[in-house]
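Following this message is one structure expressed as structure tokens.
Here the complex is missing a single protein chain, while all its other protein chains stay put.
Chain naming follows the written order as A and B, and within any one chain the residues start at number 1.
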Amino acid sequence: MTSQIIIALLAAAVQSGTPILFATLGEIFTEKSGVLNLGVEGVMILGALAGFVVARQTGNPVLGFFAAGLIGGLAAAIHGVVCLWFQGNQVVSGLALTILGTGLANYLGTAFIGMAAPGFAPVAVPLLSDIPGIGPIFFQHDVLVYVSYLIPPAMWLFFARTRFGLGLRAAGEYPAAATAAGLNVLAYRWLGIVGGGFFMGLGGAYLSLAYTHLWTTNLTGGRGWIAVALVIFAFWRPGRAVFGAYLFGGIMALQLRMQASGTQLSSSILLMLPYALTVIVLVLSSWRKRTSDAPASLGINIAPAE
Amino acid sequence: MFPMRIAKRQEPLGFGGSCFVLLTALGLSLLLSAILLSLGGTSPVRGISVLLQGAFGSRWALEDSVLKAIPIFLCSLGVAVAFRLKIWNIGAEGQFALGAIGATWIALSFPGWPKYLLLPAMIGMAMTCGGLWGLIPALLRQHLKTNEIIVTLMMNYIAILFLDYLVYGVWKDPTSFGFPMTPMFSEQAIVGKIGGTSINWGLAHCVILGLLIWLFFRFTRIGFEIKASGDNVRAALYAGLPYDRLVILVMVMSGALAGWAGFLEASATVNRLQPSIMVGYGYTAIVVAWLARLHPLSIGIAAILLAGLRVGVESLQLDLQVPAAFGGIIEGLILLTVLAGGLFTHYRIAWGVGK
Partner (left out) sequence: MRVMKALLVLMLAVWASTAGAAEKEMKVGFIYVSPVGDAGYSYSHDVGRQAVEKMEGVATSYVEAVPEGPDSERVMQNMARKDFDIIFATSFGYMDSMVKVAKQFPKIAFLHCSGFKMAENMGNYFGRMYQPRYLSGMVAGAMTKSGTIGYVAAFPIPEVIRGINAFTLGVRSVNPKATVRVVWTKTWYDPATEKEAGKSLLDVGADVIAQHQDSPGPQEAAQEKGVYSIGYNSDMAAFAPKAHLTAPVWNWGVYYVKVVEAVKKGTWKPEAAWPGMAEGVVDLAPFGPMVPKELQDKVNAEKAKIIAGQQKIFVGPIKDQSGAVKVADGVVMTDPELLGITWFVEGVVGTTK
């Protein structure tokens, strides 16, 4: 019985970590190009709405999922216009995007509240799902969770092994040197912003198409902000983002289960756990590090060429 | 492509030009909002005029906007101090909560003290608690190299939950029928209103603190060191400036100012501590600080503008039944266009193909 509860808890950690994971990966992708996008929350909720609406209208959740990515990329492009073309401050632009995105999604989405749309249901992976322990934790979820497993290694490969990935990182680390070497830094930053927005949109769609199958205002519930924090927690590494997202999701799931099991601890104190433990784990894992892992030019705009 | 390019100005855009750019940006965002309004079936002209009147169009409206701007201003003043050193304190929300908690603690413990003693004690405790909440991420950053963005953000959640814990538990008013709120503060613990207005004396606090911060950066050595270190950390370290101590100082100042805002909100506007005082002023403060380019007077004006916008949107709801979400759209649009318009301070659009 106890092991069953632990397995259920870990499976819940994976599922509640997944929307945060998508968004965190998106923000890593953007920040690697040297752009700080604090609009994750706004991009996510627009993605959640787009995914839901398209899935509803076409009857096809897969289309909805991709539409969420596209709308996410488009929404993030607003940040690109303001920061890359107009040299706007990245912090304000991102915060403004959160305000705008949340407002737009709530305004446009009112008509869809309380409606039903097709979504993703759990599908066990043959063979893998039968492995004791591992199977129920990782391989009895919906398809989107499996998709989320593929992104971190793919992103790692992209950054480490491909020309585009190296160019993107160069745009975030040494834009001046990269320009001198003939790279189009601005184009790489566009790639970072729009590509990152794509993943954030997917994170939103996970909430409206898989985690729940409904659309409402405030569906993202602040998860975009957690993603911003987890990027730093992950030292800008896609692999560590998985750890961060599952840790956060897991502790959230744990405190709910502690309540369900009848603990006498105050729920206010229990709810502090995910936030406090994230900081504690970060401190433990970063206190020996000598260098900062942040892209060297993060948050700094590139002056237009004369 | 287009025969258009961006060229650097020889000199930054002058006063008249900046006004023109700002007004154009505001006009553009209002135009976009008007289009959206008319798509939603509301008369755009009426909508915009109701919005502006609701924000600044009467004595009441102006008072309301100023009143709402007070906590935003103080939080923003605080984060701006940290931003000068390029320390990314996004924890004003939590520092605000701790300030309110500290002030409440004094107000509940010594309700009988005379006003001239009680209020300063409340302010002192609010600044101490807020400052401590800012000190923790600064120390973690300095000794354990922990990034301050994530720590301040996470500490916001923790602070709000701590506030919840207190008002749902030990501080709950026995006569509140079990609702989460502390007892009402005694008369001496309340910051009063100015004359016949609805604005409290917190406005005076804002003016004095704003002035002090301005003087601090303008005339003191430490203020200069903060600015210099913020502009170029390496040069500052090379010049032997005490960077680490400055980090501690700005975070504590930052937290203390946000804490002061928390004190005012508890004492002057709500007269007690309750969870609903947390409405996100600490996050709004970040937008305001950057929009105003960290200058105290500009922060004041930007705070009133943003507060006015939020007040005006309520009239838009009340008079024209426009959903609350529309306020976010207008606010986002205004911020983005004004931000983009900033380009023209240092650049201009040149027609014709460049060299």
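Operating definition for what follows: a contact is a pair of C-beta atoms (placed from the backbone, for glycine too) under 8 Å apart; a residue touches a chain by one contact, two chains touch by 3 or more.
Being a predicted model, the structure only gives us computed values, none of them experimental.
By the touch rule given at the top, the unshown chain touches A, B in the complete complex.
The residue from B:56, B:217 or B:347 that touches the chain not shown here is B:56. Checked against the full complex, the candidates B:93, B:148, B:164 or B:331 give a single residue touching the omitted chain, namely B:164. Considering the whole complex, the residue from B:45, B:297 or B:349 that touches the absent chain is B:297. The chain not shown here touches subunit B at positions 15, 18-19, 22, 52-62, 64, 67-68, 161, 164, 168-169, 176-180, 265, 269-272, 274, 276-277, 279, 292-293, 295, 297-298, 301-302, 304-305, 308, 311, 314-315, 317-319, 321, 323-325.
Where subunit A meets the omitted chain, the residues involved are 5, 8-9, 12, 16, 19, 106, 109-110, 113-114, 116, 207, 211-214, 216-219, 221, 223, 252-253, 256-257, 259-268, 271.
As a convention for this text, only the chains that are shown with their structure count from here on.
Centroids of subunit A and subunit B (each the mean of its C-alpha atoms) stand 27 Å apart. Interface of subunit B with subunit A (complex): residues 6-8, 40, 140, 143-147, 149-151, 153-155, 157-158, 161-162, 164-165, 168-169, 283, 286-287, 290-291, 323-333, 335-336, 339-343, 346-347. Interface residues of subunit A, counted against subunit B in their complex, comprise 42, 78, 81-82, 85-89, 91-93, 95-107, 110, 217, 225, 228-229, 232-233, 266, 268-269, 271-272, 275-276, 278-279, 282-283, 286-287, 289-290, 292, 294, 304, 306.
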